[in-house]
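Shown here: the complex without one of its protein chains, the others still in place.
Each chain gets a letter, A and B, in the order it is written, and its residues are counted from 1.
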Amino acid sequence: MAQIFHRSANTISRVTIFGAIFIAGFILWVIGGIVRSPYFTNQGIEREQIVPFSHQHHVGGLGIDCRYCHTSVETSNFAGIPPTSTCMNCHAQIWTSAQLLEPVRSSYATGRPLIWSRVHRLPDYVHFNHSIHISKGIGCVSCHGRVDKMNLTYQAMPMTMQWCLSCHRAPEKFVRPRNEVFNLAYESPNQAVDGPRLVKEYKIQSFTHCSTCHY
Amino acid sequence: MATTKDTAPVHEVRPTTQELRIPTRFIPTPTIEPGHSFATITDHISTIVLRKKTPLGWLIGFLISMCGVTLMLVSITYLIAKGVGIWGVNRPVGWGFAIINFVWWIGIGHAGTLISAILLLLRQEWRTSINRFAEAMTLFAVAAAGIYPALHVGRPWYAYWLFPYPNTMSLWPQFRSPLMWDVFAVSTYAIVSLLFWYVGLIPDLATLRDRATNIWVKRAYGLPALGWRGSAKHWHRYEHAYLLLAGLSTPLVLSVHTIVSFDFAVAQVPGWHSTFFPPYFVAGAVFAGFAMVLTLAIPARIFFKLEDFITMKHLENMGKIMLATGLIVFYSYMMELFLAWYSGDPFEIFLAKMRLVGPYRHMYYALIVCNGLAPQMMWFKRLRTSTFWLFLTAMFVNAGMWLERFVIVPVSLSRDFLPSSWGMYHGTFWDWSLLIGSIGLFFALLFLFVRFLPMIAIFEMRTLLPEAKAHAEGEAH
Partner (left out) sequence: MSDEKSLTYSDFRKRIGDVKHPEYWRSLDELMRSEVFDDFMHDEFPRQAAALTSGVDRRDFMKLMGASMAMAGLVACNQPDQKIVPYVNQPENLIPGKPIFFASAMVAGGLAKGVLVESHMGRPTKIEGNPDHPSSLGASDSFMQASILGLYDPERSQVVRRLGEISTYSEFLGALQPVLNAARANGSGLRVLTQTITSPTLGNQIQQVLAQYPGSKWHQWEPAGGHNAREGARLAFGGYVNPVYHFDQASVVVSLGSDFMGEGPAHLRYARDFMSGRRVRRGSTTMNRLYAIESMPTQTGGCADHRFPVKPSEIEGIARALLGVAPAPASWVSAIARDLQNNRGRGIVIAGDEQPPAVHALAHAINQALGNNGATVTFTDPVEVAPANQLESLRELVTDMNAGRVSALIVLGGNPVFDAPADFDFRAATDKVPFRAHLSPYYDETSYHAHWHIPETHYLETWSDARAHDGTVTIMQPLIAPLYNGRSAHEILGALIGGLDLSPYDTVRSYWFSKGANEISWRKWLNDGVIAGSALPVRTAGASGAIPPATRQSGNGATGVEIELRPDPTIHDGRFANNAWLQELPKPVTKITWDNVMIIGPALAKQIGFDADDRDPLVNEKQTRMVDVEYHGVKMRMPVWVVPGHAEGAATVFFGYGREHGGAVASEKGKGFNIYRFRFSDALSGGAGARITLTNDPPYPIACVQEHQSIDPKDVGERGIVQSASFTEFQKDPEFARERERKEAGESELQGEAAGEPYDQQMYPPYDYSKQHAWGMVIDTTVCTGCNGCVSACQAENNISVVGKEEVVREREMHWLRIDRYYRGNPENPETFHMPVPCMQCETAPCEPVCPVGATSHSIDGLNDMTYNRCVGTRYCSNNCPYKVRHFNFFHYADYDTPALKPMRNPDVTVRTRGVMEKCTYCVQRINAAKIEAEKADRPIPDGEFTTACAQACPTDAIVFGDLNDKSSRVAKLKQEPTNYALLPGLNTRPRTTYLATVRNPNPEIRG
């Protein structure tokens, strides 16, 4: 009777049988990598904006405080997007003819609001409150990165639950003095000492039970 | 790779009595009708598989079961599109047909492993002719059961959250939940019984490979045969592997249904919250399993003329086992009532009362008739040895075991602690369609199996032949 399989069949079968396990493992590993990649977390994507607003210029360059525009960041869950009138406070005087600022002026004139594309987005079932984080000494930079170095704003952090928990489980690694909260450049000389001290001082509870964010 | 030249011609077959030696007193009546030789067995069984033209009966049966499969696919699609609301489940009765059917199938899936593994270890040689498709039945029952756990949840597309895997939420599943334990128990069981069944198949796959004429068929059987040549070394390894798997799956027979029963026993719903559920469920499972084996074996042996291999002795033994396990199950029902009364817990007592006189009483009485009374027929040898009565009893038990789960799941839920939240449960069209669909799936797989694989272990049958035995006896000295 003729051969029904070529010799190589032996090797092939062995390889496939043992290989299967490793291949499966590899595929899972790749998927795990993908969901953590910036592609999925939308990190580093510079959004097109109606006005190419540069934090680098306004914050880094002119040194405008975050709260000048994001007025409700200390009082509300929502940091607040500045109304057109805020822009016009300055731009009624300076760059009054700049083409870039045409939308701002027309918005102010017509009363039609400027429409920005959202950069940082949490799912609707996550209830995040800016004010409490600010008052507990979590710096803007901890979540938003060095916006003072961003020309067009992008999302710097992954914003995954894992990432949130990394701080909620160990706030001492991130907490900073309240007066440095809005200082994007601040680096603690000695976080290992300051962290625990501030956690005690600010009575940081850093909850991790579900209804802290989900309800 | 092996050429057929040195593959075992019949006389070279190594008897396997090292592990399978049966003291003569255990074989008063032959488990294979006289007048068979190695050749006839091999012929008879393998031709069923290798014959060119498919029998008409098979085609019809297969078509019917495929209709069932289609129905299943339709109802699954509709389910995912609309939500579990298409079923009769509600508040308070959160679990309905899906769970009932799941437990029912898993239960049926027990006989296979029991027959193959435990009876093997117990040296019950009469098992040899039925173990193969008992195992197949196990697999297909587990497959049928497998469609429910994922589908019964509200958001099936997130069902994978039940598996512990590293995720960006840095969350683990809740390991305290019996449903978690189910995930592991059932998947383990499915894997082991698959391996067990496959290993058992290897020598026969080789036989089929060798007897097949068409090169592609040869390849088709040859690939899974893994180059089996039946050499002494092969047999030696083979039997070790087989025994190991048998030993491995034996505890599973007990563990799976024990853990399934935890889904209920761990909860505090009156009628569920009970410590004797594990043995009760396991017994019930064996009970259901053998009933199903009979349900399949009796028509199969007639249709494929296997009376010689699946003898009345097999059927009778299975009848006996049904009787034994049936008695345990019946005892459990009585214990349920007794414990309810003995607990003094008003809720348990009330629920027991509800089973007897409540809105679902007819279900309960039907259950008692099917699982309690019907098996009593097996006391009588005349009925035990009549395929008709055996089949009838088996059918009763199949229905009864489903009713048992109905009485446990929705009936208990419908009358729990606060009268204000009592409810009623009725299966809807989609409940039934999925049940029928899963039955269709089960039989479709089974039909494929009997067509393309030897439904009786050829080589093991050979070992039942007197000459094989003589050979074995001789060698033993």
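Everything that follows uses one rule, which is that a residue touches a chain if its C-beta (ideal position, glycine included) is under 8 Å from a C-beta of that chain, and two chains touch if they have at least 3 such contacts.
Please read these numbers as outputs of a predicted model, since none were measured by experiment.
Undergrad: Can you tell me which of A:Arg121, A:Lys149, A:Arg169 or A:Arg197 touches the chain that was removed from the display?
TA: A:Arg121
Undergrad: Among the options B:Met66, B:Ala220 or B:Val266, which residue touches the chain absent from this view?
TA: The single option touching the absent chain is B:Val266.
Undergrad: Write down which of B:Gly83, B:Pro166 or B:Pro251 is the residue touching the left-out chain.
TA: For the chain that is not drawn, the touching residue is B:Gly83.
Undergrad: On subunit A, what residues meet the omitted chain?
TA: 31, 34-35, 40-42, 47, 72, 75-78, 80-85, 107-108, 111-118, 121, 123-125, 127, 129, 131-132, 135-136, 203, 205, 207, 209-212, 214-215
Undergrad: Given the full complex, what residues of subunit B touch the hidden partner chain?
TA: Residues of subunit B in contact with the hidden chain: 77, 80-85, 88-92, 94-95, 152-162, 171-174, 176-180, 183, 263, 266-269, 344-347, 349-350, 354, 358-359, 413, 415-424.
Everything below uses one rule, namely that only the chains that are shown with their structure count from here on.
Undergrad: Can you compute the centre-to-centre distance for subunit A and subunit B, using the mean CA position of each chain? Integer Å is fine.
TA: Here the centre of subunit B sits 53 Å away from the centre of subunit A.
Undergrad: Can you list the subunit B residues touching subunit A in their complex?
TA: My answer: residues 1, 3-5, 165-171, 209, 215, 218-219, 222-223, 226-227.
Undergrad: Contact residues on subunit A for subunit B in the complex?
TA: Contacts found on subunit A: 1-7, 9-10, 13, 28, 32, 35-36, 158, 160-162, 165.
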